[in-house]
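For reference, the structure is listed below as structure tokens.
Every protein chain except one is present and positioned as in the full complex.
Let's look at chain A:
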Amino acid sequence: MDGPGPTGRSGHRSVPHTADLRVEAWAPTPEGCIGELVRAVVGSFADLEGARIVGERGCTVFGASDADLLAGVLEEVVYRMDATGELPAALALGPIRGLDGARSIEVRFRMADAATAALVGAVPKAVSLHDLDLSGGPDGWTCRATVDV
């Protein structure tokens, strides 16, 4: 899905990479950026429109940097999909806390049963550190991740 570029309020787009799935997102806040990227990745392979909601789940993700938090939240989604068969139909992120070297973020997922989702693309299995980024600028925050499928 193509977006208007990192000048609007919030959005995401996939960008070319021969190996796997590469996604960029933008938002006014770093937490918003992470949420956009998660929505982009889930939307790239699962249509949750008619999926059965099974409940809410919460967790805290830790990382050395904001970019590592981004990878950590995505990894949480991939792990829960494989281990419990659930995918986030929606998510809410608390504020990023801590200093550089010890960052954390609280995440609440509204989970759907993955078995009731429609498959629409290659399923992600891991998040690469290659060119991983989450950074702020005068127009807001941007992030990008490469996801192994």
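In this text, contacts are C-beta pairs under 8 Å (C-beta built on N, C-alpha and C of every residue); 3 or more make two chains touch, one makes a residue touch a chain; residues count from 1.
Following the convention adopted for this analysis, contacts and distances are computed from a predicted model.
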| item | value |
| --- | --- |
| Among "tRNA-splicing ligase RtcB", "Integral membrane protein", "Phosphonate C-P lyase system protein PhnL" or "NADH-quinone oxidoreductase subunit F", UniProt-listed name of the chain not shown | "tRNA-splicing ligase RtcB" |
| Option from A:I53, A:A92 or A:L132 whose C-beta touches the chain left out | A:L132 |
| Of A:A27, A:A46, A:M111 or A:L134, the residue in touch with the unshown chain | A:A46 |
| Absent-chain interface as seen on chain A, which is shown | 14-22, 45-46, 64, 75, 78-79, 82-83, 85, 114-115, 117-123, 125-132, 146, 148-149 |
